[in-house]
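Accompanying notes for the structure given below.
Removed from the display is one protein chain of the complex; every other protein chain stays in position.
Lettered A and B in written order, each chain numbered from 1.
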Amino acid sequence: MTFSRRARWILGIISAAVLTFIYFPLLVVLVNSFNTSKVFAWPPTSFTTEWWARAATDESVRSALVTSLKAATGAALIAIVLGSMIAFAVARYRFFGREPVSFLVILPIALPGIVTGIALNSSFNTVLVPLGISFGLFTVILGHATFCIVVVFNNVLARLRRTGTSLEEASMDLGAGPFQTFRDVTFPAVRSALVAGALLAFALSFDEIVVTTFTSGPGIETLPQWIFNNLFRPTQGPIINAVAAALLIAFILPVYLAMRMSDGPSQVTQVGAEP
Amino acid sequence: MTQQSTLTVTSPPSGGSSRSVSRFLYRRPRLRLAGLLAAPLLWLVVLYLGSLAIMFVAAFWTTDSYTGALVKQPTLANFQTLFRGEVYWVVAARTVGIALAVTVIDMVLAVPIAFMAAKVVRSRKVRYAMVIAVTMPLWAGYLVKGYAMQTMFINNGVIDWMLAPFGLKGPGLGLAAVTLSLAYLWLPYMVLPVYAGLERLPDSLLEASSDLGASAGHTFRSVVLPLLVPSLVAGSIFTFSLTLGDYIMVKIVGGTTQMWANIIYDNVGIANNLPLAAAAALFPVTVIVLYLLAVRRTGALENL
Partner (left out) sequence: MLTSRLLKVTVTGVAVVLLAAACGSSSDTSTGASANSTERPAPPAGTAATAVGAGEGTLNLITWPDYADDGTAGTPNTVGPFQTATGCKVNVKVGNSSDEMVTLMKTGQYDGVSASGDASLRLIYGGDVAPVNTDLVPNYKTVSEFLKLKQWNSVNGVAYGIPHGWGANVLAYNSDVVKPAPTSWGAVFDAASPYKGKITAYDSPIYIADAALYLSKTKPDLKITNPYALDDTQFKAAVDLLKTQRPLISSYWASYADEVKAFDAQAAVLGTAWQVNVNAMNADKKVKVSSLVPAEGATGWSDTWMVASKAAHPNCMYKWLDYIVSPKANAGVAEYFGEAPAQTLACKETSDKSFCDTFHALDAAYADSIAYWTTPTKNCLDGRGNICVDYAAWVQAWTEIKG
């Protein structure tokens, strides 16, 4: 449909304003990463690339990055498996408790992170520690996977609802068994939704700080934890800006891929998160 | 003239154990269902709900204030503390107020840009670019954005520097800074469901409305907004829940302000008083769960 020139202009200006509002603080981060002053003093009096150099060579940044990648991968994998299982169950079957199950899946992401974090911390202390499993990467992955499930669930569910069962039924009418149908018909149809969900789950876990704080242990430091710990040390501030700017640029590609693989922007938008 | 059909009805090849398993499963949909649900439900119910239960049971206990050990005698003492203390009501009201303000601000900011991307922009590339542009900041990291906001709002920070030529001063760290920063942080979570909702809105409705003589504003109010309600509610679930649970942002840009989640955090982290923290945590959990149950009807939960 066509819109009047005036409407286009007004909307355009508002959109531009909102985008400016969104990106201005990020610009501040970028500028500060070159700021010589260590305490984010504004306006910057002089510039340096020292912080970028330090960020690239800093051992703790690298190990934090690796830890985050490991945790995010683990969480995404678990989320893929569990999320798609529930999505299939809810989409293809009618059963008693179907609504509560969908409700339950949403809870970990709808409830505040601090609640999830404290709850998991209490139960890990009560159950895992006496068994000898101490807090560490394992518990972090457990925590992250819990709220990542819903992201995959939403994506796969939406896709399953859209594709419907007719193709699967046709396949089985033609003689394929359930496994073969799944492999050749169902899976290809949901594959891109799975990938989109997994990418989102990965990103969610990567940036998460609150639940991580409560489920992590000594010697484990994810990238957000590293940022958190170093923000308290006045001398490390600008390196964080450099790391953040780098991450921002690095994430453009995965997000774009997630969008291409799914059915376009509306699929990527099945998201939910906590800081 | 009929064609010789090459399609013959054959019985399925009976070889292979996978076939017999398939056949077995095919006849037992309940078993398939159970197989699908077992692992996830085990995870969600045992690990997650179980953990929540353990925590909320602790709300009825107390701690020995000297040693910090849990005293497992059921008591309502924590709830009494929360109900009787005036400061708790003040902080609760403040937190809910901030959450409402943040939600409204985000709705106002999100709708125009989502509408632009979904309905007005012609080119698919530009549309993708706009959505990516709005989503990107999510990956910049919560803490980093928080400290960027601190740089902006702090005394002699960016905002003061920008307003100085006009002789004005920014609000500084405090309630306004917290509200604006939180609105900033959660904006993408409002834009995305609204965008998805607008994408699903058939163009024909808008055309019909304008054919019938409605102005743009009228169309918006009577056609678009009512259909956007599920998306707006979906977005509001996030802005509300994230604000009710936030304790970090307010410490960074809030100056002396405190929000409800600080009470939870201060008691679990600082005072080592898990029971009081758990009791306090019941407040946002109750609010959110009730809100979720209430908005089920609007279909917002599918739009998350």
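Convention: a contact is a pair of C-beta atoms (placed from the backbone, for glycine too) under 8 Å apart; a residue touches a chain by one contact, two chains touch by 3 or more.
Everything numeric in this text was worked out from a predicted model, so none of it was measured.
Asker: Would you list the chains present here that the left-out chain is in contact with?
Answerer: Even though it is not drawn, that chain still touches A, B.
Asker: With the full complex in mind, choose from A:52, A:135 or A:251 the residue touching the hidden chain.
Answerer: Touches the omitted chain: A:135.
Asker: Using the touch definition up top, pick the residue from B:51, B:95 or B:258 that touches the left-out chain.
Answerer: B:258
Asker: Looking at the whole complex, which of B:31, B:76, B:126 or B:225 touches the chain that is not displayed?
Answerer: If we include the chain that is not displayed, B:76 is the one touching it.
Asker: What does the interface between chain A and the hidden chain look like in terms of residue numbers?
Answerer: Against the left-out chain, chain A lists 37-41, 58, 60, 97, 99-100, 103, 125, 129, 134-135, 217-219, 229, 231-237.
Asker: Contacts of chain B with the missing chain: which residues?
Answerer: 62-69, 71, 75-77, 79-88, 90-91, 150, 154-157, 172-173, 251, 254-256, 258, 263, 266-273, 286, 289-290, 293-294, 296
Please note the rule applied: only the chains that are shown with their structure count from here on.
Asker: Looking at the complex, which residues from chain B come into contact with chain A?
Answerer: It is residues 10, 12, 18-19, 21-23, 25-26, 29, 32-33, 36-37, 39-41, 43-45, 47-52, 54-55, 58, 109, 112-113, 115-117, 119-120, 124, 127-128, 130-145, 147-152, 156-158, 161, 184-185, 187, 189, 192-193, 195-196, 199-200, 203, 206-207, 210, 216, 237-238, 241-242, 244-249, 261, 264-265, 268, 274, 277-278, 281, 284-285, 288-289, 292, 296, 301, 304 of chain B that touch chain A.
Asker: Could you list, by residue number, the parts of chain A that touch chain B in their complex?
Answerer: For this pair, the touching residues of chain A are 1, 3-4, 7-8, 11-12, 14-15, 18-19, 21-23, 25-26, 28-29, 32, 40, 42-43, 81-83, 85-86, 88-89, 93, 95, 99, 101-116, 118-120, 122-123, 126, 142, 145-146, 149-150, 154, 175, 177-180, 203, 206-207, 209-210, 224, 227-228, 231, 237, 240-241, 244, 247-248, 251-252, 255-256, 259, 264-266, 268-275.
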